[in-house]
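Sharing a structure here in structure tokens format.
The complex appears here without one of its protein chains, the remainder shown in place.
Order of writing sets the labels: A, B and C. Residues in every chain begin at 1.
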Amino acid sequence: MISKTNGSEPFKLVSREFKPDKSIVKFGDIEIGSNEFIVMAGPCSVETREQILETAQAVKAAGARILRGGAFKPRTSPYDFQGLEEEGLKLLAEARRATGLPIITEVLSSEDVELVAEYADILQVGARNMQNFKLLKRLGRAQRPVMLKRGMSSTIREFLMAAEYIAFHGNSRIILCERGIRTFETATRNTLDLAMVPVLDELSHLPVIVDPSHGTGKRKLVMPMAKAAVAVGADGLIVEVHPCPEKAWSDGQQSLSLDEFASLMEQIRPYAALEGKRIAATEPGPLRLEPMAFGQGASAQV
Amino acid sequence: MISKTNGSEPFKLVSREFKPDKSIVKFGDIEIGSNEFIVMAGPCSVETREQILETAQAVKAAGARILRGGAFKPRTSPYDFQGLEEEGLKLLAEARRATGLPIITEVLSSEDVELVAEYADILQVGARNMQNFKLLKRLGRAQRPVMLKRGMSSTIREFLMAAEYIAFHGNSRIILCERGIRTFETATRNTLDLAMVPVLDELSHLPVIVDPSHGTGKRKLVMPMAKAAVAVGADGLIVEVHPCPEKAWSDGQQSLSLDEFASLMEQIRPYAALEGKRIAATEPGPLRLEPMAFGQGASAQV
Amino acid sequence: MISKTNGSEPFKLVSREFKPDKSIVKFGDIEIGSNEFIVMAGPCSVETREQILETAQAVKAAGARILRGGAFKPRTSPYDFQGLEEEGLKLLAEARRATGLPIITEVLSSEDVELVAEYADILQVGARNMQNFKLLKRLGRAQRPVMLKRGMSSTIREFLMAAEYIAFHGNSRIILCERGIRTFETATRNTLDLAMVPVLDELSHLPVIVDPSHGTGKRKLVMPMAKAAVAVGADGLIVEVHPCPEKAWSDGQQSLSLDEFASLMEQIRPYAALEGKRIAATEPGPLRLEPMAFGQGASAQV
Partner (left out) sequence: MISKTNGSEPFKLVSREFKPDKSIVKFGDIEIGSNEFIVMAGPCSVETREQILETAQAVKAAGARILRGGAFKPRTSPYDFQGLEEEGLKLLAEARRATGLPIITEVLSSEDVELVAEYADILQVGARNMQNFKLLKRLGRAQRPVMLKRGMSSTIREFLMAAEYIAFHGNSRIILCERGIRTFETATRNTLDLAMVPVLDELSHLPVIVDPSHGTGKRKLVMPMAKAAVAVGADGLIVEVHPCPEKAWSDGQQSLSLDEFASLMEQIRPYAALEGKRIAATEPGPLRLEPMAFGQGASAQV
């Protein structure tokens, strides 16, 4: 379907030709690329102990299987909040202990891979770093699964070639993430290119996650695009959620509140069922009460 | 959500501010924008009597409510097939008599509006003509609903301003159509911008149709993107269907066969149901047999 | 250099393969594509008799060889000024009588070709109409040279195929115009794609004009990009000029004042000389005084 010989060597290890069967990325009791639709959720940035714990418990209760949260933040401006760094990683680890949810967080540099891998269950490569080849090579030697986000103006061939770097350097546990591309349209932050989900599925055996938060940049659009992502065949979602989006230190306008996230999970369930996929069950009441206690702490502190 | 004051007057008549309730475009027994999910289907170009009749009966049997087919074709090259013109319109009219399906077909020029309106139930404005203002003005005086396709590099504001031309000149029966935008990505013919469905729904009261055929340019992608379009809240689809896509005179690589289209209709039904929308029922056997007879004629002739 | 076989028939009549020698489009004493660098200048819209006469005399005095001015205006909003239409054509004709400058003006629709051709020396096709095939076909039968602007998201192949329509239908006097493409960058109105000047020169024998006014959308950028256009090998420029840009009825922010235009002409002269091209001489004083008288009238009236 896509020419793979334009300019240099094609991707090999990540291609369907090399491995016809779909890959399932496993760790703990989680299998990404299986018949379970996996939702990763959490705040853009880890801000406070209360914020991350409250969010973790709420997203778990709603059916999320993995907690996201940024500790090292790539920010356009040097004057913006750059993340809590290792302190953020420690808070994520605490949230994992409290909820059992494994953690995905971004690693910005080859120098940080070792440190981040100590805490995280999945190492995320952001769109701006998709062609940070030193980082990709280092991740090839990491003992963790890697989620690679598509660069904001990267072709599918370049995207798969970036994944090929990780595979070529030794790590085959790779998850692809479509998060929107840059176009002339300004009504949305990016243009979420959902057709790439089936295109990637044809070309590669790797599982594909969709990010409707960065993919649209607007809270109201996350729900409809999440449903569309399920319908188009994605293996999961990564969604930004915050106990109080208006007060988020970053990306508040595209973050869902805890209630909105719970509603999203309910709404996507029947779509996942149509695709023959299950979603983790909602957890019972008690857990949903706790976050409110944390919520008070958080609002007092923020 | 979108600034409407950038550069010149904003759209008014087509906005939610002007008319908060969603518009339903009605004609015959069809209501676009209602709780019925409307599928328009048919060949890119009308080629032969057999081709259009066979297609019309098959798409009707599968649940399509409107027959599409091009008589005046906008082609990049002057050496490509330019359409059967009025002869094509007559064949469309015959297909309408045979099936009862109303017809949508493209009008390329202000000069042709009167002629095309004699035959067609909906007048389509193609992406290349979205800012053909003479045509838009003339359509404002037409007695037919108009389906306006988004230009391939048009912003949402420009798209709604083009619709405003039609409304301002007197015709409020307007249907919007998202059909993909031009980006750097070449794995698909266009990048289908599904987030525009909820964006348009917020800004405008007009119904929105999605074209997954032009929006992807590849047969295999039509089905997943059709499902995604339902899930994201579209009011309907327009799909290219041909009895023998390999032999189509135009756009064969993005056309579904009759069987593929029937399968698509079956697959989108439960998604429409989740959105609270119904789709016209499949018709019984006899009608499905006839096309096969036509099919023989068509293959003999082509 | 560019594949010409992607998708359908390649361009033929407009190609270097068909005609290796560069074409010179001649009319009156003007030769576009020769060793004279041709500057077309004038207002975006014809507004008043004084405005167009004052501008015509000023741009002629500065060395422009052709007067531009819009009578039929393609405007994004139906609420914006749509042009003086035939009255504007008559004013352009009067300015031609007064100055001897031939006229270029846009024709928006196939229906208007006959009317506009009565008045204009060159018929301009705007970017939004580059693939208005009915218009292109009609222009193929017109007895006037045609200047075809590149569509805002058109590839070079599509651009040359649009020119091929005109040539195929009988008119070989075609001038190409690069006027900027739409990209994600918003610091300029469009991204002026100057590399297309040598690319077009390699692929086609047709002369190429550059529009730094629409190509940037900002007055301050017109001068540097005009110099760059000369240096890259363009055959001429088309520049928006207005006696009082702040009061222009359209595109004021990208229009030069009469003095700024005179300065631009002086600045590009030595660059044209380096390219082995001459530019029409500046005219003597008397003519430069007259516009000031008109200027009073214009400012009184506007």
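As a convention for this text, a contact is a pair of C-beta atoms (placed from the backbone, for glycine too) under 8 Å apart; a residue touches a chain by one contact, two chains touch by 3 or more.
Computed from a predicted structure; not experimentally measured.
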| item | value |
| --- | --- |
| Residue touching the undisplayed chain, where the options are C:T155, C:S263 or C:T282 | C:T155 |
| Absent chain, residues of chain C that touch it | 1-2, 153, 155-157, 181, 183-188, 191-199, 202, 215-216, 218, 220-221, 224-225, 227-233, 270-271, 274 |
| Interface with the unshown chain - residue positions in chain B | 182-184, 186 |
| Absent-chain interface as seen on chain A, which is shown | 7-9, 11, 74-80, 82, 108-112, 128-129, 131-135, 152-153, 157-158, 161, 164-165, 168-169, 182 |
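In the analysis below, only the chains that are shown with their structure count from here on.
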| item | value |
| --- | --- |
| Arrangement of touching chains [line / ring / star / complete / other] | complete |
| Most central chain, Cα average position | B |
| Approximate Å spacing (C-alpha centroids) for the pair chain A, chain C | 50 |
| Where chain B and chain C are represented by their mean Cα positions, the distance between them in whole Å | 36 |
| Multi-partner residues of chain C (at least 2 other chains) | 182 |
